[in-house]
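As structure tokens, the structure follows; a few thoughts come after it.
For this view, one protein chain was removed and the others were kept in their places.
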Amino acid sequence: MALTHFDAKGDAHMVDVSEKAVTDRIATATGWIKMQRETFDIITEGRAKKGDVLGVARLAGIMAAKRTSDLIPLCHPLPITKVAVDLTPDADLPGIRITATVKTTGQTGVEMEALTAASTAALTAYDMSKAVDKAMEIGGIHVVLKDGGKSGRYEAS
Amino acid sequence: MALTHFDAKGDAHMVDVSEKAVTDRIATATGWIKMQRETFDIITEGRAKKGDVLGVARLAGIMAAKRTSDLIPLCHPLPITKVAVDLTPDADLPGIRITATVKTTGQTGVEMEALTAASTAALTAYDMSKAVDKAMEIGGIHVVLKDGGKSGRYEAS
Amino acid sequence: MALTHFDAKGDAHMVDVSEKAVTDRIATATGWIKMQRETFDIITEGRAKKGDVLGVARLAGIMAAKRTSDLIPLCHPLPITKVAVDLTPDADLPGIRITATVKTTGQTGVEMEALTAASTAALTAYDMSKAVDKAMEIGGIHVVLKDGGKSGRYEAS
Amino acid sequence: MALTHFDAKGDAHMVDVSEKAVTDRIATATGWIKMQRETFDIITEGRAKKGDVLGVARLAGIMAAKRTSDLIPLCHPLPITKVAVDLTPDADLPGIRITATVKTTGQTGVEMEALTAASTAALTAYDMSKAVDKAMEIGGIHVVLKDGGKSGRYEAS
Amino acid sequence: MALTHFDAKGDAHMVDVSEKAVTDRIATATGWIKMQRETFDIITEGRAKKGDVLGVARLAGIMAAKRTSDLIPLCHPLPITKVAVDLTPDADLPGIRITATVKTTGQTGVEMEALTAASTAALTAYDMSKAVDKAMEIGGIHVVLKDGGKSGRYEAS
Partner (left out) sequence: MALTHFDAKGDAHMVDVSEKAVTDRIATATGWIKMQRETFDIITEGRAKKGDVLGVARLAGIMAAKRTSDLIPLCHPLPITKVAVDLTPDADLPGIRITATVKTTGQTGVEMEALTAASTAALTAYDMSKAVDKAMEIGGIHVVLKDGGKSGRYEAS
């Protein structure tokens, strides 16, 4: 198997997708940000009273999905038709679990958009909370679903 | 303790740093992308012969550091004075370990720039390799060092 | 009636338009910037002799239309097929009347693109003239026409 | 008096501010978006229950302030040190009143940043509510305060 | 013949392409950067050992193609389907010859994207090498091939 982002000489290029069919495509990525118990309590209580960390992070994730082809050098620009980013507090982590789903009708998949949305939502949650906790960790960023297009459906096992 | 990114009413705002001293600031963040052994072999061999995944990811990380205040809603724009992103293959992971260091001379820290650089380098490595491995996972994204500014030196334990 | 930009839980998302038909869409928005008589005279005479305020504002409006999905968090990126921004001096205002028309062939409307173009043209006119008049006011920004798509033709009454 | 954004030949240029002092600067701009009573009720009730229009608009305004020099052709890029955007429901309008305050420590003022923040917050409120009300109008966009720098304090009368 | 980027009044506008057919389009542009022999030797040897100037320039060219409609005021945003940028050392110049090819399936051509990619790759090569040679010159930037769309095939003679 070969890395498609390089040509025969080994030089990076943006893959030619002009012959690929325009199809409905969807991808979902997840991740989490882990934090101290006290930080978790501030964020989750704060949602109602003192400031909506999750709301800001959700919006940052949605906007980042639209910037994916600006950030990832060999990504194609795509007409995104839907972005949803869910942030769910998980007291056992403790921290926030993030799920990002992106759809397009285009010639290539949107897993990079979903991953970028999830990552940026996590980074934003870090930014909003770093005054009380610098040791937070972001992890578990991976693709859980990708569908549409020639390579068929992929689901993380 | 309180989240500084919200005002007394709980509304998000960009914190006023105009009274903070202009000082030399540095931050380092790390993370990794884990992959199948076969993917690892393709990437690490490929560096010399078939395409430089790590070189592209490094550059994406450096450029992303400069876009941080565009991506993270409440981040201040900063005159970045240095960005270095190292990607080191780790056969035991197997995968790539990423370290991003950012410096500025400014009124607020650069840990978000370092985290954004590390995350984007990891996302780019995913993008370059996803044709052969969709199950790669990004994790371990955290701040290992932050120095300069009133709050003093922070090192991850 | 409900706000479509929120899901059932009340969380913001980018609405799924993937099932909507790809149709020709057009929108027109207008607005104005009101200024002192002296400022109006400088701008309108200046067009021929001393500097083309309206030409710069027109171009800024056109370019802003292309940045709409970057600025408005839940806007879809759209393949814009036409942008025209007209700036007409109105001695009775006194000031400049702005009309922006945007077209696309896509799955959702372009009224936000037209409103963003009109607003940015007005802001640019402010910027170009503020050395002589800080009291200028921008107003009357609204959609006058929207057509194409399922919801049919809308014209401001 | 002359328009500073043009040179002696009448050609647009970005004014040379390299000789101006680096000082603390602040600017405040206001504006409003007027809507039907029913729309106002949905937005203001929705804040608690069905979706936070004002929270999204606030964030869009803050982020737009950072993009001002990208949007307004002859604006200087500035190291913004604070942005706050307040959105207050006004039942008499009926609609939302917007106030944006921006600070910098730099060589030129931030009134364009404040105006851009207020305008973009209003445009975002339009976008979030347009499914129920296309006839909303944005107006009253003007500078209420500008201070710092050689030209001294300006307050709208 | 007339310049299509202006309307009947002579005002700049983004041309209406909504009636044009969606077709496969391709464009190729070339250019070069000329340098001192010593600089040429450092770059070409350096590729293997001391740093990959051409790899960084190639990536910058690819990314710039995606930014074309942001940079060129009246360019339409296009769903680019392929970008390839080749940089070939030419010892006789001495310097680097650059060829950029861009494809889209859309309503207008991609020659501006190809020209922007070639120019930006050359600028980046300048940036990477300017510590050793400030006198480098960029030239020969022109379209060598444009095909697809109503105006037919164009090849530079």
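Going by the order they are written in, the chains are A, B, C, D and E; count residues from 1 in each one.
As a convention for this text, a contact is a pair of C-beta atoms (placed from the backbone, for glycine too) under 8 Å apart; a residue touches a chain by one contact, two chains touch by 3 or more.
In this text the structure is predicted, and so the values were computed from the model without any measurement.
**Student:** Shown chains touched by the missing chain?
**Tutor:** B, C, D, E
**Student:** Tell me which of E:17, E:59 or E:78 is the one touching the absent chain.
**Tutor:** E:59
**Student:** Extract the touching residues of subunit E with respect to the undisplayed chain.
**Tutor:** 1-6, 10-12, 31, 38, 42-43, 46, 49-53, 56, 59-60, 63-64, 67, 70-75, 111-112, 115-116, 119-120, 122-124, 126-132, 134-143, 146, 154, 156-157
**Student:** Since one chain isn't shown, list which residues of subunit B touch it in the complete complex.
**Tutor:** Touch set of subunit B with respect to the missing chain: 24, 55, 58-59, 62-63, 65-67, 77, 79-86, 103-105.
**Student:** Tell me, which residues in subunit C touch the chain that this view leaves out?
**Tutor:** Interface residues of subunit C facing the absent chain: 52, 55-56, 59, 63.
Keep this in mind: only the chains that are shown with their structure count from here on.
**Student:** Taking a step as a move to a touching chain, how many steps at least join subunit C to subunit D?
**Tutor:** Step count on the best path from subunit C to subunit D: 1.
**Student:** Chains shared as neighbours by subunit A and subunit D?
**Tutor:** For subunit A paired with subunit D, the chains in contact with each are B, C, in label order.
**Student:** Going only through chains that touch each other, how many steps at minimum separate subunit B from subunit C?
**Tutor:** Steps on the shortest route: 2.
**Student:** Which chain pair is joined by more contacting C-beta pairs, B-E or A-C?
**Tutor:** A-C is joined by more C-beta pairs in contact.
**Student:** If you take the mean of the Cα atoms for each chain, which one ends up farthest from subunit D?
**Tutor:** Between subunit D and every other chain, the largest centroid distance is to E.
**Student:** Please list all residues of subunit C that touch 2 or more other chains.
**Tutor:** If we look for residues of subunit C contacting two or more partner chains, we find 11-12, 59, 63, 67, 70, 73-74, 77, 79.
**Student:** For this assembly, give the contact graph shape among line, ring, star, complete and other.
**Tutor:** other
**Student:** Kindly provide every pair of chains that touch.
**Tutor:** A-B, A-C, A-D, A-E, B-D, B-E, C-D, C-E
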